[in-house]
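Every protein chain of the complex appears in place save one, which is left out.
Chain IDs A, B and C follow the sequence of writing; residue 1 opens each chain.
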Amino acid sequence: MDNFFDLVPLVVLIPLAGMLVNLFTGRQLGERGVGIVAVGASGMSFVIAVLLWIAQVNTGYKAAVIDMPILADWIVIPSANVTIPWAFRVDSLSVTMMLVVTGVGTLIHLYAVGYMHGDERFPRFFVYMNMFLVFMLILVTGNNFLMMFVGWEGVGLCSYLLIGFWFDKPGGAGWRNSDAARKAFIVNRVGDFGLILGVLITFWTFGTLDYYREGEVPIVPHAAAEEEVPLFAPALPAEDAGHAVAGPLGVFNQAELWLEEGGHKVDFGMVSLSFETTLTLITLLFLLGATGKSAQIPLFVWLPDAMAGPTPVSALIHAATMVTAGVYMMVRANVFYHAAEFSSFVVAVIGATTALVAGFIAVGQWDIKRVLAYSTVSQLGFMVAAVGVGAYAAAMFHLVTHACFKALLFLASGSVIHGMEHGHHHATHDHSGHHDDGFDPQDMRFMGGLKERMPVTYWTYLFGTLALAGIIPFAGFWSKDEILLDSLKAGVDKGLLSGYIGFVLLLTAAAFTAFYMWRQVSLVFLGKPRHAAAAHAEESSRVMTWPLIVLAALSLLIGFINVPSGFPILGWLLGEHQFTSFLEHSVPYAHAGTFSFLLATFAVLLALGAIYLARSVYNDRVLAVLREDPLAVNTRMQRAFALANAKLYWDEFYFKYLIYPYRNAAYWLAEQLDWRFWHDYAHERLLRDPFNAATRALTWRVDKQIIDRSFDGLGHAARRAASRLRRIQTGYVHIYAMSVLFGALLVMVLILLPLIRDWLGL
Amino acid sequence: MGSSEVATELYVLLSAVLFIMGAMGVLLRRNAILVFMSVELMLNAANLALVAFARQWASGAGHLMVFFVMTVAAAEVAVGLALIVAIFRTKKSIDIDNLHMFKG
Amino acid sequence: MEDISLVTVVLMLPLVGLVLMMLFSRTEQAYKWGALVTSLVTFGVSLLLVRNFDTSVSGLQMVQNVDWITADSFTIRYYVGVDGISIWLVLLTTFIMPLAILASFNPIKDRVRLYYMFMLLMEWAMLGVFVAQDLFLFYIFWEVTLVPMYFLIGIWGAEERIYAAVKFFLYTMAGSLLMLLAILWLGNEAGTFSVPDILAKLDSGELTLSTATGRWLFLAFGIAFAIKVPMWPLHSWLPDAHVQAPTAGSVILAGVLLKMGTYGFVRFNLPLFPEASETFAPYVAVLAVIGIIYGAWVSYGQKDVKKLVAYSSISHLGFVMLGIFALNPAGIQGSILQMVNHGISTGGLFLLVGVLYERRHTKLMSAFGGIWRAMPLYSGIALVIVLSSMGLPGLNGFVGEFTILLGSAGSSVLSWWFTFFAAIGIILAAVYMLYMFNTVFMGALDKEENKRLPDLNWQELWSLVPILVMVFVIGLQAGYFFEFMDGSVKELVNYVNGYALSTAGH
Partner (left out) sequence: MSGVPSLSDLNIAATLPASFLALYACLLMIVDLFIPRTRKHVTAGLTILGLAISLVLALLPLGGVARFGDGERAFGGMYIADQFSDGVNVIALITALLGVMVAYNYLDRIQRQRGEYYYLLLFTTLGVMVMGAAGDLVVVFVALELLSIPLYILSGFRWPQEASEESALKYFILGAFASSFLVYGIALVYGATGVTDFEGVWRAVEDIIAEDASGKYLLLVGAGMLLVGLGFKVAAVPFHMWTPDVYQGAPTSVVAYMSVAAKVGGFAALVRVLGCGMANFSLDGGLVAAWQDTVWLIAALTMILGNMVAIVQSDLKRLLAYSSIAHAGYILIGVAAAGSVPVANEAARAVIMYLTAYAFTNVGAFSVVIAVERDDASNTGLESMRGLAAKQPLLAASMAVFMLSLTGIPLTAGFVGKWFVFKAAIAADLIPVAVVGVVTSLVSAYYYLRIVWYMYFEQGEGEAHVPVPLAWAISIATVGTLVLGIFPYLLSDMTNEITLAFGP
């Protein structure tokens, strides 16, 4: 089964081929052909991922580094000891990500065939989608940070293109889809700035960017390996004793060795830092990258706007896969984060805070997708916080489960939107007199009662909601519970402050989650239709509902892959923490979650309580009469609601203090400083004009007048001396002669100057 | 050198005075012919100096030079007068102050 | 007389083509095609340079070294050759020229013959700059590039063309005259103008430059190159020249001409004045980083697409300068590659702007919007080139920028702050590039006159496709390009550092 590993390039190349086929022949293929190619490419990629998984299992979770076919090494500078190859890494972590990306991706592709039906840019959409798969898979399969960066920015590009897919759709109030797209790209770039700096420092610290070299296995840390026999003994080449900068080891093992050794200094060109400081620096910079891609504070602002893209995009890119790249990256760098305590603290706090803040904002949103977007931000906060408290396995676990149920929720919401649009079309068609009342198919205020009209969507949506809310036995319960428990344990067992902070914030966030999700369910599906569109909504086609059903099933079941140890019955039935064991082979600091009956019960009760609360606030009776949010009219809650509704004025803050100043400064620089001052004033007033003045002076003053006038004067004087009393006209010849004479005097003075100086004793 | 002989310096001084007088003449006179004669005066001042130096160095080169200067001066006179005549025909004036057709 | 080297052949081909064209071509059509064929043949032959290049040799290859002017106190040689530093720039030149010529087919309707003559003259002079190893020869080519460009801008440029042409000429000449003095001074001391000989003399101690002298000479050369680059704050000629030049002129300006400045730094300043290079490195780097951020910032404030692209060059070349003065192999190799990358992507951007200008005769961004809908092929290509310019990984721009940052981060003469601020430039690049892309290509197609814009015609398409190909080739396979320059750069860096060591020993 070893040779299955060699298939890994295909994971990337098949979607690439699909993309190229659709790019060049999309117009000829027609919708059906394009759909087959795109979904087929994605599906085949999934098959390869499954094969790789099988290969992993069969080879005892061996990792492999596979070179890219056709392309040789990417950046190689022998004299600078830089070697950055195109190489894939197959290990349990990358295979996990591959499975998620291609698996969920295929379903969403399939769904999108239905969703995008009839769009004039149908082929282009699938070109982008396949391109996204290409980059996402490069991101997760690359064996070095730079390849990851390629994928990292590449998915950012796809995100840009897909958010702006309907770039010419007239947007409201000066904010267009293309602006949302641009915002996403630029905010991400801010994160990438951190990431690339981190990569640079990583390179100069280790002399390489490879995670692990070919044939190298992760050194299992002694701390984590206490109770277990190390699965793999470190296979260190003998000559590595000296830890050369460009050592034959990948970055992680190198770091492990240096940490063990202690006191290692890293020499950069001008500074020398202790290795621990360097790691802190690197991890903080990586964190900046992660806050961009995984939408954490302070860079999460792009994600809600990203909902301007078609819904499958929101599901695939902005919920299930791309946004988790930051989490993947930090898990990948778990060796670093484990060693960098301060950074981990920051990570935990940022993650937990984001989870809470986003959860809070989600409560105040009207747009069905926006709620989900903030929910995504919040859930990503959970994952990031998990990384921060050292629960790498839990973070990945939540990543996987979240991918399923959040994709489901988005797709289902897409189905709702589709249905609403259909209903609206139907309604306006039927009642020609019906005039538009600012209808927005995504605004939940126009919905209600869709449960009857769209039963499949309703039920799948319900599954997703329960999973997200963390209701046992849905997937979300297992992963969220593991994160909560791990952070509590980090606090209690290891005495980490971040653990306590994380636990409290995340628990609160979990309650918010359940609340806003049930608010959404109530507003969308329950009660009576509040608008003609909702009343006429229709269930989506089967190509759209089937993926929903599959995902709903996954949302229910996927949690069982990592049943915590100590869970009654299920643990015995399905095996305990299977997923963690799988992951451990590539994530040295992954550790299995245990189970706390008390906490689990508490969390579930909390969620149920929040659901109850939500239902009691958003009950049918109230909604039937009120077009406003019940909270907005509640005197005690309305200020909080307004704050949530305004997204905490986060965007406004950025606009006021960053974007407008930057833009205005740009105008000022461009028009005033560079053009008016430097280009015009400095060159004309300070260079050209004085030069012209000098020229004029030389021409009219010196060449004509000084010589003219002074000689004129001289001539007068001379004439007076010669007792010539009559007025004498001057003529040019005289002046010229005078100038010759003057010149002669000048020459005399000049030529005698050294002698004159001698005489005067100077 | 006998006491009756005049020192070379005095000749040179005289020639310098003549030269300066000639130069002043060029500067002050407006009649082309007078200007021209002033130039001749300057040349002759140089001649005087040459002869004086020739006497001092007791070499013939100075004398030789004087002959050439005189010859050339004659040639110049010829050309100069021709020009003056020509311009007189055109302008009915040989006032060199009237020669200012050109302006920078 | 030794055999004629391939470098000479490449160098002289445009001239041969020019002469043949003048002798045998009668019609304008013949001039067009003659120029295109000549430039294509030159490109083809220059590919042989790559094939014959021996990457294990760090010095000059395919050298031709003939005495040209001899005098008792000095000699001047026709001394040409390529090494790892110059070969890609030669290739860049031969690559860009056919594209520029092809892109001129439609827009140039006036004085066609003269135009193509100047184009070939331009190619010849630019190639000369990159292969000349004698300072006299170098200076000749350096100055000669001014002449055709002066005419290209002045005759076929836009409204303000005369002002731009004269400013371009005077600005560049101002710098190069100082360089002329430095060249004369150096040649006078060394008794030769050939750079390898001077280096050998410096190395053997036969010629020594005092610290002060070295610094003065560095400045004299440096200012000339800095104007050409152009480094902030000497950039004021650039927006004029780039904006007013005809499309092909802008392509050549941005694509090749600016590289002469950065190339000059690598070729002359570093090896000839190593001490001064190390001393001035932080100062140059400060200007470079200011340029990166300033250029990007000012680009964002532009209303005219062409001006935006022009200012972006200041930012991009700031990166190149930063890499050069990191004074380590990664930085310098990154810079050299980035010179090529900038030539390709900014050349491409100017071609793109030219396409728009051809159709609408305006370059104001506000005149467009939603072009993607009207011209999908064009916009798709534009997207790739824009991304390449803003350094998307996997495309060429990224490799260069990354390697430069890698170099500057690991530099022993530059502090980390340079890398930090330069990296900010990457963010800002996205800001202005996407601003441009969004304004011109995205958004609603709401202007009536834009709705029926025809997509690319075949000349435009084929002038862009090679650029597209190179964007990917370099982006994915930069190692191949680095391999060629590695030996030469390594030697250069050793030389510079060796000097530093020897002075440290004193």
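What we mean here is this: contacts are C-beta pairs under 8 Å (C-beta built on N, C-alpha and C of every residue); 3 or more make two chains touch, one makes a residue touch a chain.
All of these numbers come straight from a predicted model, not from anything done at the bench.
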item: Shown chains touched by the chain that is not drawn here; value: A, B, C
item: Hidden partner chain, touching residue among C:L23, C:A71 or C:A212; value: C:A71
item: Missing-chain contacts mapped onto subunit C; value: 68-74, 111, 114, 136, 139-144, 146-147, 150-151, 154-155, 161-162, 165-166, 169-170, 173-174, 177-178, 180-181, 184-185, 187-188
item: Where the missing chain touches subunit A, by residue; value: 691, 694-696, 698-699, 702-703, 707, 732-733, 735-737, 739-740, 742-744, 746-748, 750-755
item: Missing-partner contacts on subunit B, residue numbers; value: 8, 12, 15, 19, 22-23, 26, 32, 35-36, 39, 42-43, 45-47, 49-50, 52-54, 56-57, 59, 61-62, 64-65, 68-69, 72, 75-76, 79-80, 82-84, 86-87, 89-91, 96, 99, 101-102, 104
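We adopt the following convention: only the chains that are shown with their structure count from here on.
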item: Touch-based graph of the chains, sorted into line, ring, star, complete or other; value: line
item: Which of A-C and A-B has more C-beta pairs touching across its chains; value: A-C
item: Chain whose Cα centroid lies nearest the overall Cα centroid; value: C
item: Whole-Å separation of chain centres (CA-atom averages), subunit B against subunit C; value: 65
item: Centre-to-centre distance between subunit C and subunit A (centres being mean Cα positions), rounded to whole Å; value: 34
item: Subunit A and subunit B, separation of their C-alpha mean positions in angstrom; value: 94
item: Multi-partner residues of subunit B (at least 2 other chains); value: none
item: List of subunit B residues in touch with subunit A within their complex; value: 23-24, 26-28, 30, 35, 95-100, 102, 104
item: Touching residues (chain side subunit C, partner subunit A) in the complex; value: 233, 236, 239-240, 294, 297-302, 311, 328-330, 333, 370, 372-373, 383, 387, 392-394, 398-399, 402-403, 405-407, 409-416, 419-420, 423-424, 426-427, 430-431, 434-435, 438, 441-445, 476-480, 482-483, 486-487, 489-490, 493
item: Subunit B-touching residues of subunit A, taken from the complex the two chains share; value: 699-700, 703-704, 715, 718-719, 722, 724, 728-734, 737-738, 741
